[in-house]
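Got a structure for you, written out below as structure tokens; questions coming shortly.
For this depiction, one protein chain was excluded, whereas all remaining protein chains were kept in their positions.
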Amino acid sequence: MATNISFSEVKNNGFGFWGVLGFFGLLVLGGVFAFLHMHEGHYTTGMNNQVVWGIPHVFAIFLIVAASGAANIATIGTVFGQDVYKPQGRLSLALAGSLLFGGLVVLLLDLGSLGHVIEMAKGALNFKSIFAWNMILYSGFLLIITLYNWTMMDRRKIAKKLYKPLGIVNMAWRFMLTMGTGSIFGFLVARQYYDAAILAPLFIVSSYVFGTAIYSLVLMASFKLTGRDLGDIVLNRLRNSMAVYLILVLFFEMTRHLTNLYATEHHAVEAYILTGDSIFTSLFWYGQIIMGSLVPMFLVWCRFFENNRLAHVTAAVLAVIGGMIQIYVILIGGQSFPLILFPNAEVSSTFFDGVNNAYTATMPEYLLGIGGVGLAVALVIVGMKGLRLLPTSLADDVIDPLNLEKK
Amino acid sequence: MFHKSIQSVFLISVMFLLGASLSACDSNSKPPELMKAVKQFESDEIRDGHIKNMRINHMDELLHKRDETVIKGIRTKDHSLKSCINCHVPDQHNGKVLRSSDPEHFCSTCHNFVAQKLDCFQCHVDHPNNSKVSKVAPSDATHSSVKFDAPSQKHLASTVAEAEIEIHNSPKQTIGEK
Partner (left out) sequence: MSDINSYRRKFLGGLAGTAAVATVAPGVFLREVQAKPAGEAVSEKVRWGMLIDINKLDDGGDACIEACKKEHGWGSDPKSNDAQQAQWIRKVKVTEKMTGHEVTLPVMCQHCETAPCVDVCPTGASMKRADGIVQVNKHICIGCRYCMMACPYKARSFVHETIVDQRPDTPRGKGTVESCNMCVNRVDEGKNPACVDAAPQAMLFGDLNDPDSKISQVLKKFGGTQIRADLGLNTGVRYWGI
């Protein structure tokens, strides 16, 4: 593509750079400590036989879903021909890979019998399980974005020829990967809050929100800290698309809940989440809908905040927090509501049948999840330092020619 | 130039440290003596054959036989980890139960020496636990007198009888005119 944008490694070497990297390195250390502590057994966590997946999984699923969405920036450039996004492809893919890796490490380290993963690598894989498919999808994704990034960075003809095909493969693979992640829950026939095909596309649109928000934050932070120019054209595209994705999420959530509300079978769980006394109700309405979706949309689209970077940052941060809350409500809320063995009956037992399960995460769980975030960011920082991922400038006058090119 | 001499100093010190650490390898050391088995084979020949086979094959055998047992339900004596334990681990050693965390445990002797973690005893018991076993015995005596042939008649009969009383007592019903 005709562009005069050049790329360079991060050249900062002072305390600022090493301090930031060191901070995220400390988070990683916290995660390692948490893993060693949990190695004693999961009795040290708040997870139990009722709520089997907890805070580490909230973080892991969030990171994995965000990873898919972060790669979308590159896709819009490659597959949809929007030239403004093309120079941003390298950072987008590096961020996607780091987020995915961070999420996978959290998942792996939470496993009860990590050593037996070697058995899996030796060939014990059950292909009826979406989990098994996800493992292939996640590893394949890392491979594809590495190759795709190569086509962007290498100037040879072969690389340029493979640029668009790999971009298309990446997009298709991302769809399968995110649908696979949503299907982890969608395929659970027994749980009242899951067992719905709509969870797959819901995760796809959510991935666009999380990915775009995190990408915007990383872009703004890295350009600010390395003294590079970042113009409003690029940022406006990012903020407007994030708001549109938020509308899509609201649409899918509305479809999901309205459909559930029609079926008597699901009335109890919907009442529990949407109108109950539990924390999930407040988290859903105040956390996900208002703070995580409506406020960011307002901050993006209200004319008063036009071109306002602080508003953009706030909107992105709120969208990220709202996204984590969304995953929390789906994951923990869905497990909190009891399994219905006997409809229209009150049930009780020593195994917590018939009660709404409580869950309080312990510190090791938070440390592990945050450690994954730290790992993801640390990897991106190392990547930008060692590789030419960041454009030297994304100022308006540099980007403008690309913006006007209407293909 | 200064830069290059820093490099060579670094390389030499690393190599020195590595070389020095080789002294920790004692070429004359042998693994400690294995604890004597609780039960002995009938002949020395069988025993030697068993030792030779196990030395070479025990891991492959374990990996293969565990699948045969768990997946296919094959439970012969030579597929049983329990029988290995019953032979090689005494009930008590020096007055207390011998566990795989003790260095004298039969399996731990070699595994500690080569520093390879034992995974088996995460799940399998590492000593003969017979003293604690109080298995639920099949209750043969009760079986012969048990009549499991129909749903509880008492329940059904009382329900139907009570229903009949209700119908009898209540005002005109159209049930019988169906």
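Each chain carries a letter (A and B) given by its place in the written order, and its residues are counted from 1.
The working rule: contacts are C-beta pairs under 8 Å (C-beta built on N, C-alpha and C of every residue); 3 or more make two chains touch, one makes a residue touch a chain.
It should be emphasised that the depicted structure is a prediction, and the values quoted were computed from it without experimental measurement.
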Legend entry - Displayed chains contacted by the hidden chain, counting the whole assembly: A, B
Legend entry - Residue among A:His116, A:Lys164, A:Lys224 or A:His267 that touches the chain left out of view: A:His116
Inset, instruction - Would you indicate which residue among A:Val189, A:Ala263 or A:Leu310 is in contact with the undisplayed chain? - result: A:Val189
Legend entry - Contact residue for the chain not shown (choose from A:Glu9, A:Asp229 or A:Asp353): A:Asp353
Inset, instruction - Against the chain that's been left off, what residues of chain A make contact? List them. - result: 40-43, 47-50, 52-53, 111-114, 116-117, 119-120, 124-126, 128-132, 135, 184, 187-191, 335, 339, 341-342, 344-353, 357
Legend entry - For chain B, the residues touching the chain missing from this view: 66-68, 70-77, 82, 85, 97, 99, 122-125, 128-130, 132-140, 142-157, 160, 164, 167-168, 173, 175-176, 178
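Keep in mind that, in the parts below, only the chains that are shown with their structure count from here on.
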Inset, instruction - Compute the distance, rounded to whole Å, between the mean C-alpha positions of chain A and chain B. - result: 40
